[in-house]
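Here the structure is laid out as structure tokens; the discussion comes afterwards.
For this depiction, one protein chain was excluded, whereas all remaining protein chains were kept in their positions.
All chains are identified by letter, namely A and B, in their written order; residue positions are counted from 1 within each chain.
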Amino acid sequence: MSRLGETMVNFHEEMRTARLVFTRLLWIIPVAAGVMTITFFVGRVFSGDPTNLYAPPQADAALRAKVRASLGLDKPLINQYFTYLKDLLHGNLGTSFTTGRGVGSDLLERMPATLELGTIALALGIVIGIPLGVVAAVKRDKWPDFMVRVFSLGGMALPAFWVGLILLWLFFVSWGILPGPVGRLPVNVPGPPTVTGFLLVDSLLAGNLSLWWQAARQLILPSLTLGYGALGPIARVTRASMVDALESEYVRTAVAMGHRRPTIWWYALRNALLPVLTMIGTTVGYLFSGAVLVEAVFGWPGVGAYALQAIQNSDFAALQGFVIYAAVLFVVCYLIVDLLYLAIDPRTRA
Amino acid sequence: MTPTTRSAAGVAEPSGSGGDTETAGPVAKTRRRPPPAGALGFRIGVGLLAGYLVVAIISYFWTPFDPLGVGGDVLVKPGTPYLFGTDRLGEDVFSRTMVATRYDLAITVASVALALVLGTILGTIGGYYGKFWDGAIMRAIETFNAFPTLLFAMLIVSAVGPGILNIIVVLAFVGLPSYLRLARAEVMSRKTWQFAEAARMVGCRSWRVAFRHLLPNSIGPLLAFTAVNAAWVALITASLGYLGIGLQPGVPEWGSMIANGQDGIITGQWWVSFFPGMAILGMTGSLYLLGDGLGDRFDPRRRR
Partner (left out) sequence: MSADTAFDPAARHSSPVREPILEIDNYGGYFSTSADQAPVLKGITYSLARGAITAIVGETGSGKSLTALSMLQIQPASFVRTSGRILFDGQDLAELDERTLRGIRGARISMVFQDARAALNPIFTVGRQIADVCRLHQGLSRNEARDAAIAALRLVHIPDPERRVRQYPHEFSGGMAQRVMIAMALVCKPELLILDEPTTGLDVTIQAEIITLITELCRESDLTTCLITHDLGVVAETCDYAVVMRRGEVLETGTCEQVLTAPRHEYTQQLLAASRLVDNA
């Protein structure tokens, strides 16, 4: 094939990849619209008339009508729906009647706490889960495999809030080596000036190492709790797909060519990582659910605790805002996983 | 000519082309797999679940103490006569854990059964009749999957209010899309199978082919998934109980029992939360083991 022909082929391949990426990006729009629609109807259809939340019980009909009009509830459902969509597209998630502030700004303020916790938990799940799965697959049906299977089953079968409480009982109550469930910093310790909202980053930016250490110590137990739940499925999928890869014909070829064990494992692992990547994407959804529970245990001032508070106060706008937030972030994570797939699996590019 | 020959190696050798014609005597085509390591786990899972069922039934007739009997000795350590100790209200943790079994078990089984039946019917219709229904169903599933499960359950439960029936319906609704998708995929993969063609040829009606001939062959993978999903449902039930949005306050349920014991953890009374958690572990763990065992037998990937 000529030089020109080769360039043309490369160009076409790149165009194909670009188009694929673009289609995936477009896919986010109907899903996001669907998510908003479902949350709207769940709210309006199931939760009844929100007027009662805003108007005092003894209010007369005129006051009720005024409240209804101010909430836009006097209009037909379909109009309400479009108003709601329009507000959402402008980033307006409604007003929380407990805090009296916009749900969007409430969430934004609390997001860094959850993101910091969730990122470290996910990192722990990946960094510990994948090697454990590989070891289990390589030592299949021997005792390391058995140990890993039991350990990862625990991560999936144990409720995160219980794991958190037991860790607290051991490390804080019994042994006293880690701090108690008082949030992101010990009581009466002022935080660093907010730059990113991540305490581990902000304390370093402020050059305050002892503050960094205090924040890190507060993070250990919550992130271990959340990370254990993420680790279980990641280790299990790694093990299963690694077992498949080790039995594959291309690994047999590598053995027949005289490759050393580390090379052979790498050959297998590179293929086994593809299903693991999908599982990591799914795990992000778990992390949002788990954050609600873990934040409740550790007094963590994140969006999960906000959602729980919203439930306890029947603050539906706040809960709804949180669920939409989580769903959209989840979809974005799925998108990232898809794009990573394109990057590491040459077959998806064709 | 005794059938002594096992397959030669792990190498499959497709016959047919070239001069390979003589095939006298039976020749096994697949390599024998070692017995699945999950077989033991499967038995443990089934045994434990049977145990839970027995405890749930016994709890109707007998518990060591009144599970709602407030006013006994407060925060007694585990031992005799209180096997798991007592909580802050003086209730016997052991009796409450026993009674909670029937709530957690009933909610899990009922909602999973509901989702399985509804999801399978809709999925079979989608997979078999295809086209419009299928497209519509799949788009809806994709949207529902964007919600993290627990959050979605929280959202609906807080909208419809607490109560056992509400929780069962909500959890079934939340799990429905997965069953639907699985049933659809299973039926679609078998739609063109010879026996389905044969059934159609002898004049079976199409719904009969779908439900009498295709579905029974898909039931294995569906059951394997159901067991794993049941573990997940049990965890969500407990989580909702822990967050205090599932059942009416006071109803013994493992998750809410753990929440009740939460303050005790800090002051050293670990037992109030510890034992209900172990009860959850036993149930979800055995459901996962059950699912793994069924999966080893029915996983389409392994069967191929």
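By our rule, contacts are C-beta pairs under 8 Å (C-beta built on N, C-alpha and C of every residue); 3 or more make two chains touch, one makes a residue touch a chain.
Note that this is a predicted model, so its numbers are computed, not measured.
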Residue, one of A:Q80, A:T119, A:S248 or A:T278, that touches the chain absent here: A:S248
Of A:R24, A:R217 or A:H259, the one touching the omitted chain in the full complex: A:H259
Given A:G176, A:P190 or A:P346, the one touching the chain that is not displayed: A:P346
Absent chain, residues of chain A that touch it: 1, 6, 248-250, 252-260, 263, 267, 270-271, 344-347, 350
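Note that only the chains that are shown with their structure count from here on.
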Chain A and chain B: spacing of chain centres that average the CA atoms, whole Å: 24
Residues of chain A touching chain B in the complex: 30-32, 34-35, 38-39, 42-43, 46-47, 141, 145, 153-154, 156-162, 165-166, 168-169, 172-173, 180-181, 285-286, 288-290, 292-293, 296-297, 307-308, 311-312, 314, 316, 319-320, 322-323, 326-328, 330-331, 334
Sites on chain B touched by chain A in the complex: 34, 37, 139-140, 142-144, 146-152, 154-156, 158-160, 231, 235, 238-239, 242-245, 255, 258-259, 261-262, 265-268, 270, 273-274, 276-277, 280-281, 284-285, 288-289
